[in-house]
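Here the complex is missing a single protein chain, while all its other protein chains stay put.
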Amino acid sequence: MSSVSAAPAPRRRRRGGLLRRRAWDLVGLALFVVLVFPVFWMISTAFKPDDEINALTPTWITTSPTLDHFRDAMARPYFWDTVQNTLIVVGVAVSASIVLAFLAAVALAKYRFTGSRLFVVLMLGILMLPPVGLIIPLYVVLARYGLTNALTGVILTYLTFTLPFAVLTLRSFILGIPRELEEAAMVDGSSRLGAFVRILLPLVAPGLVATSVFAFITAWNEYIFASVILTDQANHTTTVWLSYFLGTSRNVDWGALMAASTLTAIPVIAFFLLVQRRIAFGLTSGAVRG
Amino acid sequence: MARRRPFSLRRLASASVPYLLVAPVVVAIGAILGYPLYRLVTLSFQRYGLPELIQRQGDWIGLDNYRSVLGDSLFWDVLLRTVIFTVANVGLTMALGTLIALLLVQLSAPVRVLLTTGLVLVWAMPAVVAVQVWYWMTNFQNGVLNHILTQLHVGDFFQHDWYASPLSQLSMVTLLIVWGAIPFVAVATYAGLAQVPRELVEAAHMDGAGPVRVFRDVTFPTIKPILLILTSLSIIWDFGVFAQPYLLIGASHMNESNYLMGVYVYLEGYAHSDFGRGAAISVLMLLIVAALSVVYVRRMVRVEEPA
Partner (left out) sequence: MRARIIVAAVLVGAALAVVASTASGGTAASNSITVWLQVDAQATNWEPIVKAANAAFQREHPGVAVNVQYQTWGNHLQKFDAALAGGNAPDVIEMGNTEMTKYMAAGAFQDISSDRSSIPNSGTWLAGLAAAGRFGGKLYGVPYYAGSRVVTYRTDLFRKAGLKVPTSLAQLTAAAKKLNSQNSAKGFSPIYIAGTDWYVAMSFVADYGGTIARQVSGKWKGTLASPQAIAGLTAYKNFFGAVSKASKTTDETRPNPYDVYAQGQAGSMIGPGWFSCCVGDKYKATTGQFVMPSRLKGQPMPGFLGGSLLAVPIGTNKSLALDWVKAYTSTQSMTSLRSIGNIPNTTSLLGSSVNERAAQKSWFVPTAKNWVNVENGNILRNMLAQILTGRLSVKQAAQSASDNITSVLNA
């Protein structure tokens, strides 16, 4: 995560200095290139004309870019409906999940109570189950509530699968906060919970954001439950919609698939850019307190 | 021995806070997953194939499903293969992810933004898309990986088939999974590094401690809870992974010599529509992965308890 203003104080860098920083930067850049290459390849392919995509010798960046694949992708049935559906599903599932998980994580991290250990073990247990085993019984349950082929059914499913992970991760973040800070705040006379929320919450902010980003991405990218629960294309989420590019027994349009993939990744990037400032806030407030 | 405290509503309210905080999660999960979890266990003791599914009636056969699975030598082969695969994947992911997190601290602001944006770009790729792109890059006919390796004079990789042998296939899958998993570990660990108390680090520096000592004595203890949970989660996910091997190696390349547990449970249980057997394998997978991660889990649950 980036922090816009949290550059460390110069006096900490007296060893090595600028040269060292430049060396690390080079490593960072090289790492960036290697990591991002597949993403670059996807975007580059999306702009290539068909004959270049299939050519025996790959071209790095096309000299005759085309927007045809993007047009084809967006012209596919239900593109905009799909985007809307996914935004709703992921937005509701992630928000609800983070709020609920945070409450439970606070309870687990800050209180001793009977059943807390069992609860943690249960959360882990749910994570350990292969999802494929739960598909049909889950579908039967949703059918009983009348929630099949409905976004609500998918939202609830995502909620239950994101919660265990979110609870455990947030619990770890909260436990990582040094107790001295909390005790210092309690000297003020504020109640325990009050101290926690007002002073320590900003410190957990990086953890909250990391967890929400992960929950967002997991929900955004989930395929198997969405594909089984949603049968009507008008209700599909983006991953299910993408699978239709490959699910036909006719020809595969690679260019359109790459263009569609690029398009569907944009909201996640946007979400990240939105929240990265929150983490900056968390970092600086920690530095000030420290 | 504490004195018996007088009953008061205030005390009751105070004691019930944690339960109230946990209640919404319990309700949400219980309402949706309660019955499926119960059903999964009961299914594992029944003969339940397609005819039984249609008639909504299964036959109780006790432990027969378990006996059949545990007596199948394929199960044990796949298990061993998956354990080795998990160790390799988790090891690589955690090591590289932590190193990248430490690197992020050392970078200048613009490069840090660039790298974290890159990490999120990788993270944001849906598994199904990443698999297609990865396949596209490594394909036999005109994959760019073969092109790069030939251009770099590593050898003649013209139309090299990366999916010809199980080892090669699983190595490709490992690369793909580690690539996709590093961002989360790096970002989460970096977030944890932000909680490292600056004054302790400075105190250690002033005492003359080198970077390794600082890491061991100050940084590591702070991020330990996060590393523990990340390792546990990685073990759990990598053990049961399905989409990447099945889609990258390809449905038509799957055979007994390259099955992983996630693919095995899908093919043996659900593709065959043998739901009783699939449920038994799922339960076994749960027990095995619990056993594999017990070391980390126990540390997580016991060592880091609230005050």
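Which chain is which? They are A and B, in the order written, and residues in each are numbered from 1.
One rule holds in what follows: a residue touches a chain if its C-beta (ideal position, glycine included) is under 8 Å from a C-beta of that chain, and two chains touch if they have at least 3 such contacts.
Because the structure is predicted, anything quoted here is derived from the model rather than measured.
Undergrad: From the list B:38, B:76, B:140 or B:220, which touches the chain that is not on show?
TA: Checking each option in B:38, B:76, B:140 or B:220, the one touching the absent chain turns out to be B:140.
Undergrad: Among B:35, B:66 or B:163, exactly one should touch the missing chain; which is it?
TA: B:163
Undergrad: To test your reading of the contact rule: which positions on chain B touch the chain that is missing from view?
TA: 13-14, 17, 20-21, 23-24, 27-28, 31, 49-51, 53-56, 135, 139-142, 158-159, 161, 163-164, 250-256, 267, 270-273
Undergrad: Which chain A residues touch the hidden chain?
TA: Against the missing chain, chain A presents residues 50-51, 54-56, 77, 92, 96, 99-100, 103, 135-136, 139-140, 142-152, 155-156, 190-191, 193-194, 197, 227-228, 231-233, 235, 243-244, 246-252.
In this section, only the chains that are shown with their structure count from here on.
Undergrad: Hey, how far is the Cα centre of chain A from the one of chain B, in Å?
TA: 15
Undergrad: For chain A, which residues are in contact with chain B within the complex?
TA: Counting only chain A, the residues touching chain B are 1-4, 7, 12, 20-21, 24-25, 27-29, 31-32, 35-36, 38-39, 41-42, 45, 54-58, 100-101, 103-104, 106-113, 116-117, 119-121, 124-138, 140-141, 156-157, 159-160, 163-165, 167-169, 172-173, 175-179, 193, 203, 206-207, 209-210, 213-214, 217, 220-221, 223-224, 238-239, 242-243, 246, 254, 257-258, 261, 264-265, 268-269, 272-273, 276, 279, 282-283, 286-287, 290.
Undergrad: Across the complex, what residues on chain B touch chain A?
TA: Against chain A, the touching part of chain B is residues 15, 17-19, 21-22, 24-26, 28-29, 31-33, 35-37, 39-40, 43, 53, 100, 103-104, 106-109, 111-130, 132-134, 136-137, 141-144, 147, 179, 182, 184, 187-188, 190-192, 194-195, 197-199, 202, 205, 222-223, 225-226, 228-229, 232-233, 236, 240, 242-243, 261-262, 265-266, 269-270, 275, 278-279, 281-283, 285-286, 289-290, 293, 297, 300-301, 304-307.
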